[in-house]
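Once you've had a glance at the structure underneath, I'll fire off some questions.
A single protein chain has been omitted; all remaining protein chains appear in their positions.
Then we have subunit A:
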């Protein structure tokens, strides 16, 4: 039996050839910079000077004692803790409203999805105008219904919520679509059977829809968590980390250290601490949300 061996070898070779481009690009653009960054994180490394010195764990030790880094982590987690549940619920509600296809639902799906298509830079610039304390759209609306002004851009206690609102407005539509896909994959005979047994709408939602959405939910929560902890885009444009650093998130802190203050080593070390934190959270989430429902 010679033929199958050489055939499988040939197959193997072809397989390697097929994955080669992916492996090369991963190695070149992901693993090489990552390993390099890991090495830099142990160095005193100025952005504009190629000469650098190894300083062991000093960067990591300094970071853990740096109140600005700690508070940037707190800001990122504050953001994540609010955005993950609120955004997921909003996305689910929107999905429930539009998942059955009809002419109107198509219109609303498009409308809800629209913010996802808009570039973050454009959206942030628009929100900057909308949030303006005296002349922004938001405060004009609040004023016209007799509510007090909200200074999303200049109140240190509120600024983070301004960023959250923008981020949720921007990405809820995307997760809505994911939920719609999840909802449509639930077999309709389950609902029919439940109806025969006399289940109410609420019972159907909690006993059938939610359990069967668990896998979709896992995906959404993990992705939202990672997105939330690395939030930085709207921070750049809307508040530039201000007022008084109240919206400086971890990624924005890393950017500031590495590129504004030119301390590449320090910034890389901060990036690695963040990486480890994100990885641990994701692994824990995966364990907790392990789906045991099969259908």
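The definition used in the following text is that contacts are C-beta pairs under 8 Å (C-beta built on N, C-alpha and C of every residue); 3 or more make two chains touch, one makes a residue touch a chain; residues count from 1.
The rule is simple: contacts and distances are computed from a predicted model.
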Protein name as given in UniProt for the chain not displayed, "Fe-S cluster assembly protein SufD", "Sugar ABC transporter substrate-binding protein", "Cytochrome aa3 subunit 2" or "Ferritin-like domain-containing protein": "Sugar ABC transporter substrate-binding protein"
Among A:93, A:107, A:122 or A:279, residue touching the chain not depicted: A:279
Hidden-chain contact residue, picked from the options A:63, A:123, A:168 or A:271: A:271
Chain not shown, touching residues in subunit A: 29-30, 32-34, 36-37, 40, 44, 46-50, 62, 67-68, 132-135, 151, 153-156, 222-223, 226, 229-230, 240-246, 251, 254-256, 258-262, 264, 267-268, 271-272, 274-275, 278-279, 282-283, 286, 290
